[in-house]
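Here the structure comes first, spelled out in structure tokens, and everything after it is commentary.
The complex appears here minus one protein chain, its other protein chains still in place.
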Amino acid sequence: MRKVAIISYGMTKVDRHWNKSLRDLFSEATLKALSRVDIPKVDAIFVGNMCASDLCDQNNIGTLIADHIGMISIPAYRIEAACGSGGAALHCGFMAVSSGIFDIVIVGGVEKLTDGTGKKVTLSLGKAADFEYEVFYGITFASLNALIMRRYMEVYKVPRDAFADFAVLMHKNGAKNPYAQLQFEIDRETVLKSEDIADPIKLYDCSPIGDGAAVVILCPLEDASKYSDSFVEIAGIGSATDTIDIASREDLLLFKSTLIAANNAYKMAKVSPSDIDLVEIHDAFTINAALSLEALGFSKRGEFDKLLYDGAFEPDGIIPVNLSGGLKSRGHPVGATGVYQVAEITMQLLGEAGKNQLKNAEIGLAQNMAGVASNSFVTILRRYK
Amino acid sequence: MKPIIDVVISGWGSYIPIYRLPVEEIARIWGTSVDHIKRELLIYEKSIAGIDEDVATIAVEAAKNSLKRAKINPSELGAVFVGTETKPYAVKPTGTIVAEAIGATPKILAADFEFACKAGTECLQCCIALVGSNMIKYGMAIGADVAEGAPADPLEYSAGSGGTAIIVGNKNYEKEPVALLEGSVSYVTDTPDFWRRPKESYPSHAEAFTGDPAYFKHTISATKLLMEELGLRPSDFKYAVFHQPNGKFPLRVAKMLGFNREQIECGLIVPYVGNLYSGSSLTGFSAVLDIAMPGDRILLVSYGSGAGSDAFSFIVQDGIIAKRDNAPKVMDYIKRKKTIDYAIYCKLRGKIW
Partner (left out) sequence: MSVPRYWRCIPQRIKMEALKCKSCGKTIYPPRARCIYCGGNDFETYVIPEKGRLISFSIIRHAPIGFEHTTPYVVGIVEFENGLRISSQITDVDINELKIGMEVEQVFRKVTEDGKSGIIQYAIKFRPIFQNI
């Protein structure tokens, strides 16, 4: 097994890109990533995407992308794991390079949500859940998270405000991220007075609907210095599944797939939660933040709010969370999100994160998931010394 | 008419949706005089099916209630008939939906009947015939509707939603018979007093013509025929239930036939739920079974426009006592209610989308 490096990254701003198509977005991110390195070839492309079949009426995304970026004839794969597609694509790319099958691969994620109408998007995103036993009943993706959130507040007596305040923190971070979709600050009232979506979830508990693409380029760690002066190591990966419907879970308030994925990633990277300098978590809804941080080992169960109010998740806290603004503020171009997270950690480790730059960051963790943590992808990156 | 084998009622069950639209609300929209409506129609409010209800769901709930009282395995049913004029599908049986949902498939006869408001008792006649000829052990007859009158039409004040299921059994097998059938008659003529053409959303009617030559002629004739055949007089009945398109018609027909108000009062549900169409007389009958005692004789007379009446005479049996409390009673459903306004009514019944 070879060690694997990320030698470049590229992102589009997450936005409603009315004048850009799925392939335009991917190409933009790819060309940015390619411009930073000098590579002789690309062996394969792995693309994470969830909704193109529903919203762009397009399948065969691998080919579409390879064609558009002038790489016809190389292998191209579309990886789909709902909102975890980007994380899944990264892990597939990692495995391909690590195994020696390919040397240089492009891993990207792309999503074009604004080609669909609101109701169509709601339905499409809902398909991360069990269509026959959840979506069939009109259950939306937001409502699944709402079911968990209500349960969490009931069981742990965590106040509603804590979730609003997490959103406030995300916007504070996102306001400084040029790639973020929602680059503005909000206050608690913004969340609490925002529109009801699926009670108790309000609009500002949700990540916005947007388009975007993110790309990273992988190669064997031993070759990385040939192509770039700055690169990071993928020190550990872990992924795991859980029941596709949430009701079947023995513990509704445990993101078991994240827990297992994280443990495997920690083991592989030979680190523990206390070694992690920064984390990008999958806060598609504010409740996800609580359960993700708990499953990753950054908070005791049910104590998310205590750490939040202790400042633990602030940029200068014990474990800075989502310096990018997270899904909440940076945005959640579904199948691209997992790659955005990894690109953002890479930026931080390379010291290229601008206004959001954390000092002396050495190890970062990205947690990307599908559905309500029915599939989790945890990736640990290490600054290469 | 009387079957060769004695048949009994083995179980009964009704269902009325939770929503009520007071006539005041309808009058408010159309600027009509509510006192006049209450006085003339004797209707205070009507039951409205929820947004996720239709004849199939109402029939299933009534059927499940009837099974709880009959205490039989659904697979013992040999027939499920649904009488309605508001089928969820123009083509596709409601009976199969009901049979499947209650676990009575596949060895069963299933069909939908339509005869305006009389379809429910037609189903009953057919179950009596099938059980009475020993072709089946138990038959389920359902009358249910999600009736609607055209906006601003007088029928809009009365057309309600609900239904009742009656399980007919063989007297020789039934350990706890609810009521014994004494006899029945059907009386029909071609009298076009009320109808709905294909693809029309609302029924049409011939106004006052729906009275004397239609409702009154047929119900009176059927009742008289039945009493004649069985050698009975109005005073022989403890209870009488007539089809209830409004409160006034059954009261008047009872008076014309020589029944007093006490005999018909407890089966008169129309003031509180409106006209349940195919479910109307059967649900009135169900309300009577909810309180009748062994030995009581009950007259049941339906009326369907187009036109015809079925009349039945039942004598309540001892088994009624042990079964009565196994399911919600009609009065329980009448009391369980949520009042809605005209806007919600329009939303629930798909009038604005």
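Letters A and B mark the chains in the order given here, with residues in each chain numbered from 1 onward.
The definition used in the following text is that a contact is a pair of C-beta atoms (placed from the backbone, for glycine too) under 8 Å apart; a residue touches a chain by one contact, two chains touch by 3 or more.
From a predicted model like this one, the values you see are computed outputs, not experimental measurements.
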Which candidate, A:K13, A:R36, A:H68 or A:R151, sits in contact with the chain we can't see? A:R151
Per the whole complex, from B:M1, B:A101 or B:A206 the residue touching the absent chain is B:A101
Which is it among B:I166, B:L282 or B:A327 that touches the chain not included here? B:A327
Residues from chain A at the interface with the omitted partner, ascending: 118-120, 122-123, 126, 130-140, 142-143, 146-148, 150-151, 154, 195-201, 243, 245-248, 252
Residue ranges of chain B at the interface with the undisplayed chain: 18, 50-54, 56-57, 60-61, 64, 68, 88-89, 97, 100-101, 103, 325-328, 332, 336, 338, 347, 350, 353
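Keep this in mind: only the chains that are shown with their structure count from here on.
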For chain A and chain B, let me know how many angstrom lie between their CA-based centres, rounded off. 59
